[in-house]
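All protein chains but one are shown in place.
Chain lettering (A and B) follows the sequence in which the chains are written, and residue indices restart at 1 in each chain.
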Amino acid sequence: MSGRHFFGGVHPEYHKEMTAGKAIEAMPMPEKLVVHFAQNIGSMPTPLVKRGDQVKKGQVIAEASGFVSVPVHAPTSGKVEAVDMFPNPVGAETLAAVIAPDGEDAWAEGLNVEQDTDSMNGDQIKGLIRDAGLVGMGGATFPTHVKLSPPEGKSIDTLILNGAECEPYLTADHRLMLEHPAEILEGASFFARVLDVKRVIVAIEKNKPDAIEKMKKAVEVKEGYSVEALDVVYPQGAEKQLIFALTGRRVPAGGLPMDVNVLVQNVGTAFAAYEAVRFKRPLLERVVTVTGNGVAEPKNIRARIGTRFEDMIDRCGGLAEDTVKVISGGPMMGVAQYSLDAAVTKGTSGIVTLRKDEVVQFVSDPCIRCGRCVEACPMRLNPSALSIFIEMCHFEDAAEYHVTDCIECGSCAYVCPSQRPLVHHFRRAKAEIRKMSRKAG
Amino acid sequence: MVEEEKRKKKEDVGPRFLVSSSPHVHDRVRINKIMMLVVIALAPAALLSIYLFGLPAFKVIVISIASAVFFEWASRRLMKRSNTIGDYSAVVTGLLLALNLPSTAPWWLVVVGNLFAIVIAKQIYGGLGYNPFNPALVGRVVLLISFPVQMTAHWVMPSRWGTNAVTTATPLGKAKESLLSLGHIDVHLTRTDVVNLLIGNRAGCIGEVSVVLLLAGGLFLIYKRVISWHIPVAFIGTVWVMTDIFHMIDPTRYADPSFHVITGGLFLGAFFMATDYVTSPITHKGMIIFGVGCGVLTVIIRLFGAYPEGVSFAILLMNALTPLIDRATNPVVFGSRKKKAAG
Partner (left out) sequence: MSTAVIVLAVLAFVLGLGLAVAARIFAVNVDPRIEKITEILPGANCGGCGYAGCSDLAKAIVEGKAGVDACPVGSAEVAEKIAKIMGVELSGDKVRKVAIVLCSGDDQVASKKFYYNGIEDCASAALIFGGDKSCKYGCLGLGTCADVCPFDAIDMLPSGLARVDPERCTGCGKCVDACPKGIIKLVPIDRKVHVLCSSHDKGGKVRKICKVGCIGCQKCAKEAPEGAITMEENLAVVNYDIEIPESVAGVCPTHTIVIRGEHLEEVEASEEAKAAGGAV
């Protein structure tokens, strides 16, 4: 079953060698932290702090505002200097609290205490995970406790720990697997207990042989756990493609992994779950790969949530003069930034810098129908036809050709010889289709 | 120094970064690179033709490419559109049209052909990507219908540098002629004939004569992933199977499949013309339907039509069907329920 391959995909240059061999190092406390409240997909948490408030490390500064929402915590102790709009790496400006650390890094009461996990039941574990503010740390930032709460009638039989890390440049998950294999597996065991899952698969691309070996050793003592080596092809780590490659199950179009009885969690999320359940530590920091030719010394950094990109880049030797793109996340699906004031959020897996000669700009030449995009699309869509429809504003046709199933992996635009901004077109169409259905409904 | 830099930074109020939608990397294969690979793949066959047919063939090729590029440049300029000669698609069109002409073609014929190919068949529709028909083939067919004498009456046997050119007919032309006049064909391929046909030592268009080099060029394009195997294999395979069936029914009227496959412009058409991106289907399934359609039409025209050769007409007819084929073979989205019900 393993080694099986999904449809399409591309082989970008990975450039992982820049940071793969570098151990995770801790980021010293910056002068200020910009902690955004909107850090999860779903509804934005409700802010609880105002300017001048003193906060303790781990204190809730914004509470969940619904089921699909998680609290946000102060990453360290200090004073709230401002609550205002700041650039959020995934979108326009959003509300954030600026915290000036007091240097004490003092925990709020009741946190950072080792727990007796053996006596916990599933709901207690889930509660700890929710209270710790866990979201999918691969970049999707979907609240973890929601994924752990399948509706009545849906059962999960397989948990996939996603360590594929198929995005070029990024090595955060790779390093985490090398340095904390046991912790990741313990975190996974909490997920497995909540859902009563017996089969856990750790999925890793073959270009990380050391991580495969480490994880294989770690799973030896665990019953029902296995490690699967995956072919190196982008987007191997996309949920639906990963599930198909490992189990042969097809997540229905428009459906969720739970429709085929599978739960996928990122290894980083598993590590965060370990911290949350075992030690009652909220999600306050994460591993970020700061890399690319724009920085002098690429690194894997464990940084507090709220660390500004500028501080991260300065830690890596500063930005080269001719760096024209700074990307939050990987180069295939990440978001290009306009300001280094953007700050690390729970979903920031990397900061990739590209220099002038490395950037290829979109030019939007006409489609020559070469079919490369059709071959590359892992969702088996027809990006060529879709983009032509959307250029003519035929959004209904685009909907009929399933543009809403696009996972925005970027494979099509990566291979397009006319350098058409295909993913941009599809985002536009999705926005228009949402607008139309809102109007209709 | 540092002070100065700081001041410079302050003065520089313009934005610093480039922002676009993801993805932020590209495989750097652009249209001009693809077109260049096609030219490289055609080069051996073209060079051999110059060696075989001599200076006249060289002249046709040069005039054709030059006029194609000129018309591309001029029509874009007249229509006030961006200059596109840099994508080399006009070079490919000019080269392909030249390879589809007899070496005896006069210069004006070449220019008129390119005028139709570039201006009428391509730029009027909006340029590369919007043309419904293969431009080079439109050019060739316009010439074939308008100037039949210049296009079909002066075939010569290869004779280095054009001296002592002996006028003759193409192998397919001979077969058709004898079928029409005698009621049966007179095709007996000896081993030397086959070798001559394969390497191109025979009468025919400049580019169609050397089957071996065309095959090598086609395989090169498949290896480079410029084209996929689907159209050429479906096209040539269909011609083989259909002519084989007819040959078995009546060998006195219908030549055997090997004759049909290695004579005429089948390899040039199957590997280089039918595979034109813009005018052929986009999915593999569609490509196979397209290739089979081309094969069927080619055989019907060759065996029952007035023209001895049918590759060009077959491809153009299938070009017209491409949008329909695309619609019918649009890929089924991953995880779609339709797929489950079907399989």
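One rule holds for everything that comes next: contacts are C-beta pairs under 8 Å (C-beta built on N, C-alpha and C of every residue); 3 or more make two chains touch, one makes a residue touch a chain.
All of these numbers come straight from a predicted model, not from anything done at the bench.
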{"item": "Contact set of the excluded chain (shown chains only)", "value": "A, B"}
{"item": "Option from A:T46, A:S65 or A:S339 whose C-beta touches the chain left out", "value": "A:S339"}
{"item": "Among A:G21, A:G52, A:G66 or A:G91, the residue in touch with the chain that has been omitted", "value": "A:G91"}
{"item": "Residue numbers in chain B that touch the chain omitted from display", "value": "13-21"}
{"item": "Those residues of chain A which, in the complete complex, touch the missing chain", "value": "87, 91-93, 324, 336, 338-339, 361-362, 364, 421, 424-425, 427-428, 431-432"}
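Here is the rule we use: only the chains that are shown with their structure count from here on.
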{"item": "Averaged-CA centre spacing for the pair chain B and chain A, given as whole angstrom", "value": "47"}
{"item": "Interface residues, chain B side, partner chain A - complex", "value": "15-31, 33-34, 87, 126-130, 228, 277-278, 280, 282-283, 326, 330-337, 339-340"}
{"item": "Interfacial residue positions of chain A with respect to chain B in the complex", "value": "6-7, 10, 12-13, 168, 240, 244, 250-253, 255, 324-327, 331-339, 352, 354, 358-362, 365-371, 374, 377-382, 384-385, 401-402, 405, 408, 410-411, 413-419, 421, 423-424, 427"}
